[in-house]
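For this depiction, one protein chain was excluded, whereas all remaining protein chains were kept in their positions.
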Amino acid sequence: MSNEVVVSIRNLTKRFGKTVVFEDVSLDVHRSEVVAIVGPSGAGKSTLIRCVNRLHPFDEGSLQVLNHQLNKGSQFPSKQVLNDIRTRVGMVFQTFNLFPHLSVLENVILAPIEVKKVPRKQAIQQAMELLDMVGLSEHANKYPKRMSGGQQQRVAIARALAMEPEIMLFDEPTSMLDPELVGEVLDAIQRLAKDGMTLMLVTHEMQFAKEVADTVVIMADHRIIEKGPSREVLENPRTGRAQAFLKRVLNPVHATELEREVAVGHGGGR
Amino acid sequence: MSNEVVVSIRNLTKRFGKTVVFEDVSLDVHRSEVVAIVGPSGAGKSTLIRCVNRLHPFDEGSLQVLNHQLNKGSQFPSKQVLNDIRTRVGMVFQTFNLFPHLSVLENVILAPIEVKKVPRKQAIQQAMELLDMVGLSEHANKYPKRMSGGQQQRVAIARALAMEPEIMLFDEPTSMLDPELVGEVLDAIQRLAKDGMTLMLVTHEMQFAKEVADTVVIMADHRIIEKGPSREVLENPRTGRAQAFLKRVLNPVHATELEREVAVGHGGGR
Amino acid sequence: MMKGVLITLKLTGSSLVVALVFGFILALMRLSTSKTLNLIGTWYIEIVRAVPVLVIIFLAYYSLGNILTLSGFTAAVVSLGAFYATQYGEIFRGAILGVDKGQTEAASALGMPSRTIMRKVILPQAFFTILPPATNQLSNLIKDTSLVFTIGISDLMFQAYSAASNNFLPLDMLLEAGVIYFVFYLVLSKLLARWELNVQRSRS
Amino acid sequence: MHIVGLYISPIAIGALKDLILTILSTLLSFVLGILFAAGRLYGHPVIKLVIGWYVEIIRGLPAILQLFIIFFGLTQIGINLSPLTAGLIWLVAYGTGYAVEIFRSGIMDVAQGQREAASALGLGRWITMRKVIVPQAFALMLPALTSFVVLQLKNTTLLYLIGYADIMYQARLGADATEAPGTLYLMAAAAYLIMSLVIGRIGYRLEKRATAYR
Partner (left out) sequence: GTSGSSNNLLSKVESTHTLTIAESAYAPEDFQDPSTKQWTGYDVNILRGFAKSLGANLKIDSMPFSSSIQAVADKRDDLTIDIYYTKKRANVLDFSRPMLNYNDVIAVNSQNPTVTSPTLASLKGKKIAVVVGSAEVKEAQNIPGAIVKQYSTVAESFLALSTGRVNADLQPDTDVAWAKQKNPNLKIKILGAVPSSIAPPISSLRGYYGVPKGSYSTAFLAKLNAYLKQIASNGTEQKILNKYGMTSSVFLKGIASAPNTYSGN
């Protein structure tokens, strides 16, 4: 992790219509830092990282991504800026979102060819290297639907990496996977971290967050309720809300009567 | 756990067309025993417990459920036998399968009134007690779609209990839930176990299985590869296949290169 | 009758082209962010779909005749095209909307501009959702071309009808035409459906 | 305007006749459609086959051709039907072909999980049908049923071709007598438009109510 701040979030507020998703959120992400964002469902984790690559606009505060200052409000930034951010910030979704009509290889080379105008031959060569890295080079000509979830997610990682991004955003990349297949994907992400990629990662895998992330951010009740070095935050959370959340997630069996009621109340509000 | 065997599975084989789902599976379940069935996706866990309440027929071997001997082949058992099994064996599904056009209360009272001919008033009273037990009595008049997944699954449990079954089958009752909501449902199941209900439970929650189940059964490669007291099986699995499976599920982050390749191979076969 | 078949096919082909082009425009109108375009598209579809095809044909042929005289064939193509555009418009719109939102997001996140997304990601996927309902509507279109005999176009239906009014063997004549229509229907609904299934299977 | 005044009441009467025919034929088609759908889903293989082909033939032949076969064609083998009888028979035969498919897919579209949950609770086939499947299928089918009624209404247009005195018949006579088809066919279109929109509206209301639980 270097001192260079690549994503700077200051007092950010985001609303959908009248509902506030989060308010007054501030966070700096440094080059090569791995930031894990955790928190209950509906806390706004996905929305936060989607603001970073401008899939969503924001309403208040300021947001700087890779020396671009993004404007608040729904007006799009200029084409160049948007293009620069989108190519330098890669994203991997919970539901993989592979293009089902394209083979694995075509999925990976589409953006380099269409956006970066990389010659096809070169794009294929680079794609094969990436597929090799995620252990899927033999599956290059398969269609995504023929693959397991874990394999699909690794293709999605390769696809994002093909744009040679400086920052990678992951939104619950393993939550749609069978428990047995989770390892494959976490493994690929861990490798990126080791190679010095800047990562922002929404996850429910606390064990993974603890071991791989430099920083853990807990979001709840429309705010960041706690952030800091991962071990510190996950092992000794300071606020009661954070403690309750972590207890429930780490040890679902031991939820006490009281906590169960809290959870019921929460569920009822969905 | 008593000595009375309530479900006796002997050399059971089940095929769908030509594909073998499982072969030569044997298992005894005693009254008040809690049996957890674990194993990789596609191992045939769901199919096995669905044979117990005759949602599926089986092809070879013998199956005795609550002193009824079930015939192999696709012919249905007599109406009385089927009815007796279905009312004395309750089932909770992964996807809840609540009746969306009926309120929570109506979901719970439908079967007692229609099948057991319980008077409506009495059915309602009993249903309210059950809903109270799963912490949902205030939601009796809501429609299922308006509730969180955890709440829906608890309604499904109450619905099954309303038939006063002697055995309850659970098929991954928490795998469709947000991690935070898993606790609510596991809590309700744990309570049933404590009350002495006979349970057969397919689950991916190893921690839960270890603490609540008397017996753990690991299915893989179309067979039962290991079964025994839960701690023993989960902490000291004897076979290599079981060890590999448990390692991956319990510690996805630490999957070694070799195991990752195994997992890839497995995923490719889905 | 063979002459009638040719006219029926020619009519179907021309109407289909009109319906596809106009339908695509309608879909874009209803998908556009402009409230006015959206409203015009919606009302057009609501109104035209509520009126029987035969009435539309009569309107195009006779009512429009006061302002602008269309030949029978043109009037038939215009009215069938105008009606089927509403069907195809809704099919296109549904298919475009039906492509998972995640696809657009994933493509945007990769830096693709919206035209590339439409061309390379949305339309190729929408195409396969469009095919089954589109062939279904095509077979409806062929059947509805039979209505144009009422404005004196000598299509297949007309041949059967006028032959019957000449030789007074209505059952024979109508059944003969019926067999031809039914063959078209079977080709479209069974053979094309099978082909679609194969294409789809090869990708999922 | 003069012509509108002259022909408004015959067209209104024609519209009423069309509406009555629509309602009558819709009800009959629904009854037959449900029976056929049950036959196609659960019946003897021969019944399944016969109903399957019936549906294909109804869907495969142009509407007007079917009507003409019933009205004109059958006379060749000595069956003479009045325009009203022939029209009603055709509307029901045609409607049944479409209703079968609506009911069948409505029943099949209710998730498999619902059937399994009902079985697991010990609910019998009949109760499952009545209490679980049909209420949900009905909600799923309502949009299709609404379009079905509109389709039947639009089909009544064709009856003037066999001399049934409906909207189009009146418009046609008017057009012949006054040589002002522009106005008269617009009036006919307006009559159909109003009725279709009203039916659509009623369908939408019902749908809202039936799917309140979602």
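Order of writing sets the chain letters: A, B, C and D. Residues in each chain are counted from 1.
Assume contacts are C-beta pairs under 8 Å (C-beta built on N, C-alpha and C of every residue); 3 or more make two chains touch, one makes a residue touch a chain.
These figures come from a predicted structure and were not determined experimentally.
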Displayed chains that the missing one touches are C, D
Given C:22, C:62 or C:92, the correct residue touching the omitted chain is C:62
Decide which residue listed in C:44, C:161 or C:181 touches the omitted chain of the complex. C:161
One chain is left out of this view; which of D:120, D:162 or D:191 touches it in the full complex? D:162
Contacts of chain C with the absent chain, listed as residue ranges: 62, 65-66, 69, 71-72, 150-152, 154, 158, 161-162, 164-168, 170
If the hidden chain were put back, which residues of chain D would touch it? 3, 6-7, 10, 72, 75, 80, 82-83, 161-163, 169, 172-181
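In this text, only the chains that are shown with their structure count from here on.
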CA centroids of chain B and chain C: separation to the nearest Å works out as 50
Counting only residues that touch at least 2 other chains, which ones in chain C make the list? none
For chain A, residues that touch 2 or more chains besides their own: none
How about chain D: which of its residues touch chain C in the complex? 56-57, 59-65, 68-69, 72-77, 150, 154-155, 157-158, 161, 168, 171, 175, 181-183, 185-186, 188-189, 192-193, 196-197, 200
Which residues of chain D touch chain B in their complex? 111, 113-114, 116-124, 127, 131-132, 135-136, 139, 212-214
So in the complex, the part of chain C that touches chain A is made up of which residues? 100, 102-103, 105-113, 116, 120-121, 124-125, 128, 202-204
